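With one protein chain withheld, the remaining protein chains of the complex are depicted in position.
We call the chains A, B and C, going by the order they appear; numbering starts again at 1 in every chain.
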Amino acid sequence: MSTVLRVGVVGAGAMGADHVRTLTTAVPGVAVTEVYDRDTERATQVAQGAGGSVATSAEDLIGSDQVDAVVIASPDSTHADLAVACIAAGKPALCEKPLAVTAQDALRVVEAEVALGRRLVQVGFMRRYDPGYAHLKATVASGALGEVRVVHNVHRNASSTTSATGPGIVTGSMIHELDTVAWLLDDEVVGIRIESPVRDGLPDPQLATLEMAGGALATVEVFVNAGYGYDVRCEVVGTAGTAALAPAPSVSTRIAGVDGVAVASDFVAHFADAYRIELTAWARAASAGAVDGPTTWDGYRANVVAEAGVAALVGGARQPVLSASRPALYAVGAR
Amino acid sequence: MSTVLRVGVVGAGAMGADHVRTLTTAVPGVAVTEVYDRDTERATQVAQGAGGSVATSAEDLIGSDQVDAVVIASPDSTHADLAVACIAAGKPALCEKPLAVTAQDALRVVEAEVALGRRLVQVGFMRRYDPGYAHLKATVASGALGEVRVVHNVHRNASSTTSATGPGIVTGSMIHELDTVAWLLDDEVVGIRIESPVRDGLPDPQLATLEMAGGALATVEVFVNAGYGYDVRCEVVGTAGTAALAPAPSVSTRIAGVDGVAVASDFVAHFADAYRIELTAWARAASAGAVDGPTTWDGYRANVVAEAGVAALVGGARQPVLSASRPALYAVGAR
Amino acid sequence: MSTVLRVGVVGAGAMGADHVRTLTTAVPGVAVTEVYDRDTERATQVAQGAGGSVATSAEDLIGSDQVDAVVIASPDSTHADLAVACIAAGKPALCEKPLAVTAQDALRVVEAEVALGRRLVQVGFMRRYDPGYAHLKATVASGALGEVRVVHNVHRNASSTTSATGPGIVTGSMIHELDTVAWLLDDEVVGIRIESPVRDGLPDPQLATLEMAGGALATVEVFVNAGYGYDVRCEVVGTAGTAALAPAPSVSTRIAGVDGVAVASDFVAHFADAYRIELTAWARAASAGAVDGPTTWDGYRANVVAEAGVAALVGGARQPVLSASRPALYAVGAR
Partner (left out) sequence: MSTVLRVGVVGAGAMGADHVRTLTTAVPGVAVTEVYDRDTERATQVAQGAGGSVATSAEDLIGSDQVDAVVIASPDSTHADLAVACIAAGKPALCEKPLAVTAQDALRVVEAEVALGRRLVQVGFMRRYDPGYAHLKATVASGALGEVRVVHNVHRNASSTTSATGPGIVTGSMIHELDTVAWLLDDEVVGIRIESPVRDGLPDPQLATLEMAGGALATVEVFVNAGYGYDVRCEVVGTAGTAALAPAPSVSTRIAGVDGVAVASDFVAHFADAYRIELTAWARAASAGAVDGPTTWDGYRANVVAEAGVAALVGGARQPVLSASRPALYAVGAR
């Protein structure tokens, strides 16, 4: 019989608690054995629901002999150091996006893996596990669309927290598209421009144009105060046809003069399947001591493009994306 | 240059007034020269808007030397006699559905044409001119669906007048499907059953099953108090595939958590194009002294099937459709 | 830490193998410890993939001290006896539909549970776990549609095996709708009529009309040779509006003049989520020694309605549904 993967979770906020819930109710072969959060009450509540115990620090959790693998869902500023600690401990980790707050910090994580000589950290770009995005990537890869020329992306939230900032929208929200487009096209972003129709106050929505190394262009609209709900759209335009995410509501109603479907209210509901599949794939790989999925290099690249995007947003001009060289550990086909 | 077809309109109620509006604003080559209605004020109002005059009686209008062709949009009980009068006067007519209140009366109109030796009256089954239904019929005729086995129909109104009756729903609303299914399949209804989930009070909705001479079956739901709006759906199921009317809203909105399109509130809005195309085709044929489109035989057949339907609704059992023989004047391909 | 539920699976055909695959890759807290199939090679292959062993007989598997709970996915004719054996052994079971080949046999299973005084067998009506159907039921229950008058169902397969028979289509395919409609409306089927446009050869498609105890009517089209793919549709029509399953493709493409989405090719792909959720819910309940979900009474009722349906199909007339009385063990709210 298969042994159970013992998972420690750092961070018991909304994302961490949701991951624990998914791990315990929908992922086979895992047990959440330890939980850490600066807020001990929150950690206790989440740990009890999962049948695990509360760790006294993130470092203790990572070093614990009751923990085989780690989920990092703590505040963004702690991600890079915790990821490096997991690498030092030789334990597979799933680190929520972003991998780091700065590209330089993300590069430290990459370098830690390179020094170790193997990959241990998966970055939480869960969209790659969304059945819609996976189907879209397979359609692109099939060649049915011909050569890809353009990718159109829309990413909307009903409303943002009051602390939202222009740069924060890039690094917190648009970072998903910065990763997704590169992944969909097996290509890299080499230039970026971002502008907003709102010049006074929070620059929201933001419109970005991404230039890919292979020549394709991508548009991205991020609108964190779109009002009506959570909405993610993506259309790939090729020389032979187009393919788009199809909104997949389960029920349509006709009531009071409207033929309509509900729009999801948040990303957790919208991407629930993606999170489940992500955690299942990660746990399966981690049980074999490996990692799969988005790499720290992907996380670093997203940080680099986001930093160029912030500069573009602030300065108004197109920014080139300047990046370190891709280590052999992350060569295409190396996974 | 082409001469103008001078049209007289009998009946200035909602349907008649709408036909006058369409004839004067959207149909080339016609002028509405006379209007008659028992309510003289209403006739005057409609006539003035069209630049025509008010006739003193329906008979005067039909006999007038200012009238080349006639639109019959008066109460149902007058249709058959007025149609016979048009035939006697040798003038092309468009008679709103139903052609008559009873099959026996409808047969009188058929016999008048047979006696004359040519067809002059078109029955107002406007759905045959709806671009969606026309496309659906062309798809069936193309053979792309294989052999047709089933046709599913839905026909809903937001609400009915308080005077609605069970038989009235059959003869006033379901009569459209009784014609449409036969036309779509180039076939005839030979048996019918109708039942309702409501046994006390108005039997609404009604579910009918139609047996076609060629073997296919059709289901029809008519629901005149469906609440949410006006809705007409039709799906043809064949051995190689299916084809269905596609709701064709012009704009979709995403507001307040709903991704939706508006449902038309009534059949006039829903079938505005069908009415325009119907009147244009009728006027073109009438200008050449001919008729085209649904015949009095089609009108008679719809009455015969509706009478069997009423018997089925009241008696609870399947009813055969007993009909006169099709005169050579209405042979398939004779149009 | 939670203990693992040890599951034995009887039947290693397509359905059984798929359940084992789902249990091992997507359901937390379970291990497939034993597999039995008359075809030992098939059993061995499936058992090895799951890390379990091969049982020498279904009876041995049910009685094994390595098996806490049983999945019955063997041929239909064996279901009732195996379900009774599980009840005798006091072990929770998930029995694939149909519960039995005859209503009389299904009643034996019900009576075994009644004699024991508790429920142990869940019947595999997986549609109740499909997110679309679950959302549809919630919409009905919310009252947003007013009072339900009609339910329209469509159930199509691309093609059937050559051994398909008219009665077999009722008991093998339509049985899903016979359960689903009753469940959606919290009501019971009291009358049924089935007819087919095909009178010579296999009666396919079949059109059924179901009368519910509460007055509503339901239509069901089952077409096992629909040619184009697998398709399941359901629309609930109430006095205030309608709700329908929304086809939920993940990607739409525009290629070569067609804006389209793929239709699933089979029910395993279409209902993959439903099977996963069904097995997860069943395993969770079984770990606590209980059962949840569709009961043997539901299975018996589906058999009773199907038998009336077969009589209606063969005899041509509406058949009443004659049933044993509902034991207190299955009272609404008893779950």
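Basically, contacts are C-beta pairs under 8 Å (C-beta built on N, C-alpha and C of every residue); 3 or more make two chains touch, one makes a residue touch a chain.
Note that the structure is predicted; figures quoted are calculated from it, not measured.
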Residue among B:Pro75, B:Pro131 or B:Gly214 touching the omitted chain: B:Pro131
Sole residue of B:Val9, B:Val27 or B:Ala311 that reaches the chain not shown, by the stated touch rule: B:Val27
Of C:Ala14, C:Val261, C:Ala288 or C:Ala317, the residue in touch with the unshown chain: C:Val261
Absent chain, residues of chain A that touch it: 146, 149-150, 152, 154, 195-199, 205, 207, 209, 215-217, 219, 221, 223, 225-228, 237-242
Interface with the unshown chain - residue positions in chain C: 227-229, 231, 247, 249, 254-263, 265
Chain B residues that touch the omitted chain in the full complex: 1-2, 4, 24-31, 33, 51, 131-132, 134-136, 139, 144-145, 240-246, 248-256, 261, 273, 280
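Rule of thumb we're sticking to: only the chains that are shown with their structure count from here on.
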Numbering shared by both copies at the chain B-chain A contact, with half separating same from different: same
Interface with the most contact pairs, given as the two chains involved: A-C
Innermost chain, where centres are averages of C-alpha coordinates: C
Equivalent-chain rotation between chain C and chain A, CA atoms, steps of 5 degrees: 180
Interchain centroid distance [CA atoms averaged], chain B/chain C, Å: 44
Inter-centroid spacing, chain C versus chain A (mean Cα positions, whole Å): 37
Chain A and chain B, separation of their C-alpha mean positions in angstrom: 57
Overlap residues in chain B, where contacts from two or more other chains coincide: 227-228
